[in-house]
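Partial complex: the chains shown occupy the same locations as in the complete assembly.
All chains are identified by letter, namely A and B, in their written order; residue positions are counted from 1 within each chain.
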Amino acid sequence: MEDEWGRRAWDQLSRVRDRSPLIQCITNMVSMDLMANTLLASGASPAMVHAAEEVGDFTPRVDALCVNVGTLSPEWLPSMKSAAEVAAGAGKPWVLDPVAVAASGFRMSACRDLLGLAPAVVRGNASEIIALASSHSIGGPHKGTDSTHASMDALEAAKTLARANRAIVAVSGAVDLITDGDRVVGAHNGVPMMQKITATGCAVTALIAAFVAVDPSHAFEATASALAVFGLAGELGMETAKGPASLRMNLIDFLHGLDESIVVSRVKIAPVP
Amino acid sequence: MEDEWGRRAWDQLSRVRDRSPLIQCITNMVSMDLMANTLLASGASPAMVHAAEEVGDFTPRVDALCVNVGTLSPEWLPSMKSAAEVAAGAGKPWVLDPVAVAASGFRMSACRDLLGLAPAVVRGNASEIIALASSHSIGGPHKGTDSTHASMDALEAAKTLARANRAIVAVSGAVDLITDGDRVVGAHNGVPMMQKITATGCAVTALIAAFVAVDPSHAFEATASALAVFGLAGELGMETAKGPASLRMNLIDFLHGLDESIVVSRVKIAPVP
């Protein structure tokens, strides 16, 4: 029921604003600015801390962790693994964004290893989720970070991944799909032009981390809420946008300014048959 | 003739939009956001992939490569060289941006090495092109990434570089100069305030890569088209800009929205006597 989902999304957003969860992000260099500003606009507190030397002191104190392999390198991978282990060991949720997982064997192997470290949520586009589920890195109509599939194409792969890893899996697309391997819902908010802004996918993954941080026992619902809220901010931003850069600005402005009535009435999350 | 150039610029931009070439960028950390958004706004597909471990799998599948040394380090240089070799070996065009080449002997040496790996295009400001042509790194009125010369001051250096390396060389400035060592044209679009936005030079180099990717047998013309189209988006953006940050937003919005009539009528590329 849409009302229930809208109500819960507002409740979770309100918790993010009230508690300002500290979110450690070990993420790609392209996304850092938009990701930090997305977290700040939602009320969360971002911390881009990536050195392995800091994981032992810092990660136990964060509320959630976001790991994104967009500009992966051998120098950063050990920190990602170490932070994921520390977070999981401390019972803190962590979220994996397997950007362009099929770009290379190195990247696929890294993502498979990270997947083994008990992420609470995995979010990718359809091509990424399909590739990750099948572990095939080479071949196919690969287009870097852009998906060549619609989200529904990845539904079975998402369910398989979710069950095998006991994680929530989210597939971004025209409709975002969220599954725990059993239940599936679609988040219908958003506008196509958001895909013309770099790092919107990365940013929403960090927002998922913030939402899950404040409601960890409802990671499935929190993931759907974060995707819908971000998409809603994009819809509102699109009303006066003149292109992708003004949309990006508006999106952050509206994410910061969202109020109860608009979240409750316009969040569109619904079961997928 | 202006009409011919405007027509060709539109044709090449249309190809970028239709084919969405995958452009690998090994670039400086300051530029990543604007560069990715510039490529997306033009219709291309950016991939900031810099690990040496990924070059073998990934670079053969890209349509063009952009290498930019703005935040050069010894850790990144091998990837740049390796990707350039793979791209050149696979017949894929690659573009070099020798940012602040005169900042140090390390940087000059790196750029000279890269120059030996058969770039299709080299783009810099006048100070960078003059320094690269003479291989002098130290001394002179060096100002970091800002040019202390006008583009015409670098014309002979650009021709020399172009002939010696069988590459297209572009010199950015109030008028952008493009030469293959023999022909020289000027691209007259753009506004001075674009120089007050960080990474506009870096971003247009990536745009050149996208244009050359879709018309590799006309790299000279594609380079001029990319510079003119980017400058035109800046001109249109300047009409309502209140400063460099709103200009940056407008530039991306207009790059995304450019239509045939405005490109054909307003692109200004002309031979330099």
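We take it that a residue touches a chain if its C-beta (ideal position, glycine included) is under 8 Å from a C-beta of that chain, and two chains touch if they have at least 3 such contacts.
Just so it is clear, the model here is predicted, and its values are computed rather than measured.
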Overall number of sequence copies in the complex as this file defines it, 2 displayed: 3
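The rule is short, and it goes like this: only the chains that are shown with their structure count from here on.
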Whole-Å gap separating chain A and chain B, where each centre is the average of the chain's CA atoms: 33
Chain B contact footprint on chain A (complex, rising order): 28-30, 33-34, 70-75, 100, 103-107, 137-138, 142-146, 196-199, 241-246, 248-249
Complex contacts: residues of chain B adjacent to chain A: 20, 22, 24, 29, 32-33, 36-37, 40-41, 45-51, 53-54, 56-58, 61-62, 75, 248-257
